[in-house]
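Yeah, one chain of the complex is gone here, protein chain that is, but the others are all in their spots.
And now, chain A:
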Amino acid sequence: MTQCHEDRVTGALSVTGNAGGLFHLRDGAVIAVESAGSPGVETLLLSSGGISAEDWDAALVESVGTGSLQAALVARGSIGLAEVEAVAVAALQDGAFAVAAGDVQECVVVSDSADVPLLPVTGGVAPALLLAETAGRLDAIASLPVPLSPYRDRVVPGRATKSMSGERREIVAHATGRRSARDIAFATGRSLHSVTVEISRMLGEELLEIAPPATAFSFSHWGLPSLRPRAPGQSSGKEMDWTTTPWPPNCGRSERTSPE
């Protein structure tokens, strides 16, 4: 990324991995980061209540002609330029953290990327600043009282009962045992970094616990013995009534053998 800054690259730096992501660059500065690991600008803006879903959709339609979603959003009057910009910067920093906190397999510079970010940060952020900020966030996560992987660890409500802030109640409500910090960040529309830090603190206070594997993954099967079509005469007459063609194939017994 530093090399991209020196070469004043306009395009994108694509990071393959889980969660992976795309760093959008203009003249070597980072103007947006999109990652499957962190909620994007749209989610953050909508959940902050700064803008309604209707206004967002309308601004998106308008921006197709004008080319600037930022201008279309501000023109609708419900949100100021400074707020849009602040959320865009927050989403950018959170995206960089999401990429760095996950597995990185490969980085490729796509200099002629036609993929334009929805809400770029005006002027962009210098890579050196972003890298320092991201390193700081990674250090902060590593030194938390209860270290937590934002992608691998899934959480359930803990034993402790005490009054909690609305923010914490929301996290507990989404802690089904199947969701990681990343999943809860998307479900609540808050940044990955803040949700990860909060979950770690709540683990320390026993308000949450790491979910056992059987809760994180709940497999059940229906006892289907085979996908081979049954021999003629094995099928019940009822099944033959509703399918008179050989397709779809008859797929054997359908009763459930596992608890629902």
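Just so it is clear, contacts are C-beta pairs under 8 Å (C-beta built on N, C-alpha and C of every residue); 3 or more make two chains touch, one makes a residue touch a chain; residues count from 1.
By definition in this document, contacts and distances are computed from a predicted model.
Only one of "Dynein regulation protein LC7", "Stage 0 sporulation protein KE", "ABC transporter permease" or "Spore germination protein KA" fits the UniProt record of the hidden chain, and that name is "Dynein regulation protein LC7". Taking the complete complex into account, A:Asn18 is the one of A:Asn18, A:Ser78 or A:Ser194 that touches the chain left out.
The missing chain lies against chain A, touching residues 16, 18-20, 36-40, 43, 102, 151-152, 176, 178, 182-183, 186-187, 217-222, 224-228, 248-252, 254.
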